[in-house]
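Quick one: this structure, given as structure tokens, is what I'll be asking you about.
As you look at this complex, bear in mind that one protein chain is not there, while each of the others sits in place.
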Amino acid sequence: MTFTEKQTDPTAPMHWRGDMQADYFYPNGVAGDKFFKHLMEKDSFLATKCKKCDKILFPARLYCEDCFEEIPDEDWIEVPAAGTVRLFTVATINAQGKKMEEPKVIAMINIDKTDGAMLGIINTKELKRDFIGVNVKAVFRPKDKREGTLKDILYFEVV
Amino acid sequence: MQHYLKKTNTTEEQCASVVVKNKKNAFANPYADYEAKITIEDVMCSEYLFKPMKRLDISSNVDGAVCFVLADEETARNLGADLIYLSGFGWSSETPWLSTRGMDASYATKAAKMAYKMAGITEPRKEIDIVEVDDRFSYKELQHLEAIGMAKPGEAAKLLEEGELDVKGSLPTNVSGGSLGVGNCLEATGLQKSLEIVTQLRGHAGKRQVPNAKVGIAQAWRGIPSGSGAVAIFGR
Amino acid sequence: MKKEVAVIGAGMTLFRRRLKETGKELSYLAAKMAMEEAGIEKSDIDMVVMGSAPDAFDGIHMKGENLLDGAAGVGKPYVRVFNGGGTGVFGPIAGWWHVASGVADVCLVVCEEKMGSCFPHPQTAFRHIWDPILDRPLNPNLVWLFAMEMNRYMTVYNIKKEDIARVAVKNKRNAVGHPCAQLADPNITIEDVLNSEMMAWPVQRLDISPPSDGAAALIFCNKDKVRQFTDDPISVAGVGWNIDSTMWTNRDLCFPRYVANAAKMAYKMAGITDPPKGIDFAEPYDPFDYKELHHMEGLLLCGKGEAPILTREGVTQRDGNLPICPSGGLLGVGNPIAATMGQKVCEVYWQLAGKAGKRQIPGDPQLGVGQAWGDIMQMATVMALRRG
Partner (left out) sequence: MAEEKKYEGYPKYAPGTHVSTKDITERKITYTWWEPEVQYAWSLGPAMSRFLQELKAGKIVGKTCNKCDRVIVPPRMFCEYCFGPTGEWVDLKDTGTVETYSISYLDPDARRIEEPILIGVISIDGASPQHGFMHYFGEMKPEELKIGMKVKAVWKPENEREGSITDIKYFKPLKGGEE
């Protein structure tokens, strides 16, 4: 079956425009709540140890995704808010696809003393540098301004 | 991309030649929307969006729909269909946590393993005549060829340079033009690739026909939020 | 060639307006409970199905992927299915076909929903279900749709509101025995329902199930291999699904013919020729009280317009001849869209296995039917389970 009728009137409407309006509230979760409450007080991270898989999971979680065992309270550990760059990219466009005024260095950072990593922005002017293997540490908002979200980490800086 | 380039010693130029090949292949595909005659230099000179990824390493979006009708063998015969068998399929997902995920396309390896087992394929490189792998980004074509066992780790770029991935090569890959040439039809990509295999196996591919294609493999991928991949093997 | 399929475990979380757990964590809690009942570990699971309704509720694009680690999907063949409210039974149907086709021996099905994420109200997400060109410019609220269907049903079959309110009373009272229930009420009366706040005539506050967060899980197993888990298996007797035209203003809303089509498909597979006789109890989808009646008729458990009479005569009570929604349904336990698998299929399993505790139907039931319904009044999904 094909549509034999074609629109030939150039003034006929082609599209209907609209948006999707809704705001979202995401509780950080049982593990996330503990992780972010810690972050509001301290300049370090929490991770969880899975004894069965012999792995330190970062960020901290309620369960191990590999063996599916629940993590008991005593296996929560504090780790430094620092790590090593595993991979990075220099982004020149933003989430909307628009050109950014200043390119940003976005890195996948292996967090020290864990088997996990996180994404972070590296605060730097050195856009041509190879950051792989470079040590970085997190820079936080002042403690009284923290809200318990990822935005409490302002950026990472080279140590 | 950075991980793949480092790990396999593949260069940005080699990724660029994937783009050149696929956009050229697309000239022979009437459904393709992004056919172009370009050079490696054109790709290398396009602006960096996310270093090392350049504008032309990324496939552009396209609208489209693909439809398949499946039937059991007897029904299909009665309908007088030109029989193409779905002889194996597989799919697999990795973790959605960026913090713990791997970067070696293990989703594709696992999916292919499941599909090969079902199809009874033990030596994919020898038994499969034509390949359509996901190429939404240029390096992905090379990475996926290796992940599904059609090339050894780090070997794909060499095969590409030797012309083996061309229509007339020993491992014709993304003859349709792939996502880089046809356009990235998002969730319809897997069917676009499957359609190309079926068209080729039926000998209906016209100017881009791969001679004597009897077994073909289609692979699709999605990277966010989890790395997930699916593989389908078709045979005459 | 088709394999027989059995259920070996089920689980569900608390259902509440808002839960602190993330969607992943809820999925984990439900999946873990089902795995505990079955006595299996993650490595015993071959494949995983996730059922979760449209992304707009959780507000996470491609949320099926986001949830997969909580559903034991890491490194496994994993697929998400959804058809709106129909997902609560469609998830299990997908689980069934993974095993029935022979590609998996053990398949875990997890269904999750977090409606508390959407602000100011889950209705805000629901407005995006309407056709953007024809309906959305009129600024519709989803309740309108059900109000209009309810009105049509009441008018065509001359049904009184109090006969519909009886369903809400029954289900909220049934839910008293359910540990996960959000709106159980042992003392609710018909007057309470009829006097509750008017939302969109004829729908009042207590005619509607509450939006909820929650998750549920089920584990299916190839029946040839079920003996290592149980000597008294519960098997899938039949499955059916059907969808009607999206153009809902082009059909009569008084009878859900798509439910009847889905039911006939499932009954044929199950060898049920005379529906009310071959079926001991049912869990029809009850997001609104009239929907239970509508769906009983669609499931061919009675004639058109007769469901309110059966309800009035007490036939559908837990100790009646044809218990309907013994779990407490969506009206009593809560309505986390896809996760209503907990009432619609997990409950049928627990009842047949004699494990329903305070909610147990007397008389050793042998066959039960779960049904869900979704999209714009067009999708029906049905699963029948039986002992043995």
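As written, the chains take the letters A, B and C, and residue 1 is the first residue of each chain.
Criterion: contacts are C-beta pairs under 8 Å (C-beta built on N, C-alpha and C of every residue); 3 or more make two chains touch, one makes a residue touch a chain.
Owing to the predicted nature of the structure, the values given are computational and were not obtained by experimental measurement.
Engineer: Shown chains touched by the missing chain?
Structural biologist: It touches the following shown chains in the full complex: A, C.
Engineer: Considering the whole complex, which of C:M62, C:V103, C:V143 or C:V176 touches the chain not shown?
Structural biologist: Checking the options C:M62, C:V103, C:V143 or C:V176, the one contacting the hidden chain is C:V143.
Engineer: Using the definition of touch stated at the top, determine which of C:G214, C:P233 or C:G368 touches the missing chain.
Structural biologist: Within the whole complex, the residue contacting the unshown chain is C:G214.
Engineer: Of the residues C:G75, C:G95 or C:G116, I need the one that contacts the missing chain.
Structural biologist: C:G116
Engineer: On chain C, what residues meet the omitted chain?
Structural biologist: Touching the missing chain: residues 10-21, 26, 29-30, 33, 37, 59, 116, 120-121, 123-124, 127, 132-135, 137-141, 143-144, 147-149, 151-152, 155, 177, 179-180, 198-203, 213-214, 245-247, 249-253, 342, 346, 350, 353, 355-360.
Engineer: Touching residues of chain A against the unshown chain: what are they?
Structural biologist: Residues of chain A in contact with the hidden chain: 1-7, 9, 12-20, 22-28, 30, 32-33, 36-37, 40, 70, 147-150.
Keep in mind that, in the parts below, only the chains that are shown with their structure count from here on.
Engineer: Considering only which chains touch which, how would you classify the arrangement: line, ring, star, complete or other?
Structural biologist: complete
Engineer: So which chain is farthest from chain B, going by the mean of the CA atoms in each chain?
Structural biologist: C
Engineer: Between B-C and A-C, which chain pair shares more contacting C-beta pairs?
Structural biologist: A-C
Engineer: In whole angstrom, how far does the Cα centroid of chain A sit from the Cα centroid of chain B?
Structural biologist: Using C-alpha averages as centres, the distance is 30 Å.
Engineer: Report, in whole Å, the distance between the mean C-alpha point of chain B and the mean C-alpha point of chain C.
Structural biologist: Measuring from centre to centre gives 40 Å for this pair.
Engineer: Roughly how far is chain A from chain C, going centre to centre by Cα mean, in whole Å?
Structural biologist: 35
Engineer: Check each residue of chain B and list the ones that touch at least two other chains.
Structural biologist: Those would be 95, 97.
Engineer: Give me the residues of chain A that touch two or more other chains.
Structural biologist: In chain A, 65 touch at least two other chains.
Engineer: Touching residues of chain C toward chain B in the complex: what are they?
Structural biologist: 60, 62, 65-69, 73-79
Engineer: Which stretch or stretches of chain B touch chain A in the complex?
Structural biologist: 2-3, 6, 47-53, 95, 97-100, 103
Engineer: Name, in rising order, each residue of chain A that touches chain B in their complex.
Structural biologist: These residues of chain A touch chain B: 57-59, 65, 87-93, 106, 108, 111, 115-119, 132.
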